[in-house]
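Only one protein chain is missing from this complex, and each of the others stays in its spot.
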Amino acid sequence: MIVITGASSGLGAALAKLYSEEGAELLISGRNEQRLREVSDPLSDKVQSKTANLSRADDIKALFDTCLHTPKSIIHCAGSGYFGALEDQEPDAINALIENNVTSAIMLLREAVKRYKEQAVTVVIVMSTAALAAKAGESTYCAAKWAVRGLVESVRLELKGSPMKLIAVYPGGMATEFWPSSGKSLDTSGFMSADEAATMLKQALVGTEHGYVSDITIARG
Amino acid sequence: MIVITGASSGLGAALAKLYSEEGAELLISGRNEQRLREVSDPLSDKVQSKTANLSRADDIKALFDTCLHTPKSIIHCAGSGYFGALEDQEPDAINALIENNVTSAIMLLREAVKRYKEQAVTVVIVMSTAALAAKAGESTYCAAKWAVRGLVESVRLELKGSPMKLIAVYPGGMATEFWPSSGKSLDTSGFMSADEAATMLKQALVGTEHGYVSDITIARG
Amino acid sequence: MIVITGASSGLGAALAKLYSEEGAELLISGRNEQRLREVSDPLSDKVQSKTANLSRADDIKALFDTCLHTPKSIIHCAGSGYFGALEDQEPDAINALIENNVTSAIMLLREAVKRYKEQAVTVVIVMSTAALAAKAGESTYCAAKWAVRGLVESVRLELKGSPMKLIAVYPGGMATEFWPSSGKSLDTSGFMSADEAATMLKQALVGTEHGYVSDITIARG
Partner (left out) sequence: MIVITGASSGLGAALAKLYSEEGAELLISGRNEQRLREVSDPLSDKVQSKTANLSRADDIKALFDTCLHTPKSIIHCAGSGYFGALEDQEPDAINALIENNVTSAIMLLREAVKRYKEQAVTVVIVMSTAALAAKAGESTYCAAKWAVRGLVESVRLELKGSPMKLIAVYPGGMATEFWPSSGKSLDTSGFMSADEAATMLKQALVGTEHGYVSDITIARG
């Protein structure tokens, strides 16, 4: 079983479709029930969905309680964007950005480690190339994504010797609803689609007996 | 005038004392009124104090409204610690950690940029060596500090050409109340004191006509 | 056509085998003629080999002059290791380490950019996880690998808008002849084999119309 968060749109939805097509058992999650249903309805009946606000520890508990057995992978795609010069950003939107990206990643990873650290579970944390470099006009978004990277790198050290694996994914900008909802208007016609990114990510998530691809950056171009 | 946040203890209090001793006009801030007064009372009458919860944009506005003229420097020392294996950390304490370190740094820097970006104001953001490296047992603290570093590096790009300067400071662990309040018990007898760190930081904050020290790491040892 | 350097052993040899098995046209290179022949002899007759000392610009010119048409990919695996406490390292071995890793990567990438920067050529630069973090006992090796990373990241900026793509690969330690030849003796029984790493790398080197996997870390475990 594979758990996918942020599955009601974008990369999460595209991954849900891809994995479902090859018959995987899935538990997909998002905040918006209707949009989540629009994603899950066309998929196979091995796909279960459950709404959750991942910034709340209780919602995450409830999400994992739904799993009848230990998931093989957890792919954390949830997140949101918010952009603009720092002085033009609104406090409420900044707080939402932090919740949607930082708090949710911490709470999700915390519960995953709590439950599964002694098992061979792969946790894939999807961030952004904004986690790897500073960018003008994206200061709080970079802050949020750098936070998640600091979290992932630190928890890797805590998991030394554990069979649980953390995989860090850094996609560049995709042509998804992410942009309109972030308040940033830009021409995304040359951007990769969520389907393209999902195809690449799924293929690059490869492991062998003694190793695995642990960090993946997906660039535009 | 110099504004110092997080001045009710630790490095912030030590810096307030040092700058006050050489006659500087100060505005110091902290969350706890009584502790802030214990710091400010023994200092010169050029030291003004004002409580503020820096995770609230309104408190920050009120703080800067107190300044009769543009501050020469803003030294942001506010922050708190919280440690332990990720799975043992409590949601409420994680939320407080994010507020005290991430939200407050964003809100403070946002207001400073908003007001003073066209002026020669130096904003010193005190983080921690945890902003520079991942650490087991400090995953959420590293997350919070990496966030602030991502913020600072991005806002630097936004300030290109502006007379405002951002200075990043990364102190190693000090022997302060920070540790007891973080829930981590460790022997800090060989750690530098807040006074030592303040002395070094004050001296290293040097600039000339065409340049300035922009990043300072202060190590133990 | 695919050009593979460092193909006389380790990851380079394993990649040559894999690509050859699926019928690719290859030009493989290494410093030692006999070992290179031992790799190429069992492979298909679409595999051409040519010795080259990649720290010499002329050898690299001669290598690419051998290509009858523009290669689709250049996979640079050449490199060597040298370890130990800094004060115990020998000047001659340090110089060889720098040549084999830094000079060769610069000279190879320089020639590739010179010839092919206006074409859709993918240059894969294989480094090491030592390019991503400092390590005690590996100071000069880290220096050499950090150099290559600095090179790759900078040349990426120079190639902005060019159809040429640079892909950075960071494998963890493999169970290959690399270790005996580095003077470091360690138990590599749990390490991934070069074949495992080659299988993962080949699969993760994926691209679509608007994007591609640009950075890949392959971890042990």
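Order of writing sets the labels: A, B and C. Residues in every chain begin at 1.
What we mean here is this: a contact is a pair of C-beta atoms (placed from the backbone, for glycine too) under 8 Å apart; a residue touches a chain by one contact, two chains touch by 3 or more.
Everything numeric in this text was worked out from a predicted model, so none of it was measured.
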Original post:
Taking the complete complex into account, which shown chains does the hidden chain touch?
Top reply: B, C
Original post:
Given the contact definition stated above, which residue among C:Lys17, C:Arg31, C:Lys50 or C:Arg149 touches the chain not shown here?
Top reply: C:Arg149
Subject >> Absent-chain contact - pick from B:Glu38, B:Glu87 or B:Glu196 >> reply: B:Glu196
Original post:
So that we can see where the missing chain sits, which residues of chain C does it touch?
Top reply: 56-57, 85-87, 89, 91, 94-95, 98, 102-103, 106-107, 109-110, 113-114, 117, 131, 134-140, 142-151, 153-158, 160
Original post:
In the full complex, which residues of chain B touch the absent chain?
Top reply: 165, 170, 172, 190-193, 196-197, 199-200, 203-204, 206-221
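We adopt the following convention: only the chains that are shown with their structure count from here on.
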Original post:
If you check the contacts of chain A and chain C, which chains show up for both?
Top reply: none
Subject >> Centre-most chain, if every chain is reduced to its averaged C-alpha atoms >> reply: A
Subject >> Intercentroid distance (Cα basis), chain C paired with chain B, Å >> reply: 44
**OP:** Pull out every residue in chain C that's touching 2 or more other chains.
**Re:** none
